[in-house]
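As you look at this complex, bear in mind that one protein chain is not there, while each of the others sits in place.
Up next, subunit A:
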Amino acid sequence: MDEDQQSICSDQFSISSDQLSICSGGIFSDIASVIDENPLKDDANNNNNESMPQNNISQIRNKDRRTAAFIKMRKEQRKEKIRLRKQRQNMRKQLGKNAPPVAPPKTIENRREKEDTMVQPDDVEVLLDEESDEMASYFERKTTPKILITTSDRPRSRTTKFLKELSEGFPNSTVFYRRALDLKKVIPQCIMKGFTDIIIVNEDRKTPNGLLLCHLPEGPTVHFKMSNVKLRKEIKNSTTPSEHQPEIILNNFGTRLGHTIGRMFTTLFPHNPEFIGRQVVTFHNQRDFIFFRHHRYIFRNEKRVGLQEIGPRFTLKLRSLQKGTFDSKFGEYEWIHKRHEMDTSRRRFHL
């Protein structure tokens, strides 16, 4: 965690290195994009082919003999693996300081499938698109956020507590009891009263399970699945927030879709964070799950940073991004998560 804390941004616009969107202006490149012919080949398959024995065990018809052969094969494989590892270790010892650096471990993240829409910091066309999108007025500092927080109908106590804690984390936000009002009737009233965002928390079996974020007056609307909600009381050593405006950290919102989502989160917080409050709100994206955390930090000395969680904490997963204000029936969707079509690879991420 100590390393993480050193990346706290001085200003919320510098966000993080993954979401750099500032680049030098210029003329468009004539080439919009080049399509890749060969997607990344699967390394795992090649390895399997090499380690397969010459005669195929599955062709043995007697089950006992087949099992025995299989166990024998696995033993041999394991022995070979240990032998190679020892060999490597010995080499390392002999070379001493001259040994090559250890290869980084293979994780799902660093073997992520190549995503075409990953935003390059010097992409003028994306910048042009973002300059004129629905959130642009906030980034030009023409609007300041004013948030309405409400729930689905008849919230139970856990959700109301969560709402109260959530509104303490977002400056300039008010909690309203839903009063069985249609969202499509609420939205025009909110626009009239100058709200810039609506947050609706959905509840199922007495626990919050969904979050709808609608930017006003022109949209977009995002729908998240919410899980692992922890209230302030349930977090160890938690504390209460002060009235200072927090800083905001956005991590790993690298794709074009991630950029839009990241921009929507940014618009929830006022422009000038008050650093004296030492409060920071984090939206950390990892494998398409967005982790919300609210902390207070203190620099203990030049190297060490202390953290105290303010809460609440929860996890979000993007379900859909819709153009315009909330209209789930007739609205145009910019992105919908289609599980059976999109989740065919463990190494493919969309944010």
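To be clear about the criterion, a contact is a pair of C-beta atoms (placed from the backbone, for glycine too) under 8 Å apart; a residue touches a chain by one contact, two chains touch by 3 or more; residues count from 1.
The working rule: contacts and distances are computed from a predicted model.
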{"item": "Protein name as given in UniProt for the chain not displayed, \"WD repeat-containing protein 74\", \"Origin recognition complex subunit 2\", \"Centromere protein Chl4/mis15/CENP-N\" or \"S1 motif domain-containing protein\"", "value": "\"WD repeat-containing protein 74\""}
{"item": "Contact residue for the chain not shown (choose from A:Arg232, A:Arg256, A:Arg278 or A:Arg313)", "value": "A:Arg256"}
{"item": "Option touching the unshown chain, where A:Lys185, A:Lys236 or A:Lys329 are the choices", "value": "A:Lys329"}
{"item": "Residue of A:Asp116, A:Asp204 or A:Asp343 in touch with the missing chain, whole complex considered", "value": "A:Asp116"}
{"item": "Residues of subunit A (touch criterion as defined above) contacting the omitted chain", "value": "28-37, 116-117, 123, 125-126, 128-129, 132, 256, 323, 329-336, 338, 341-342"}
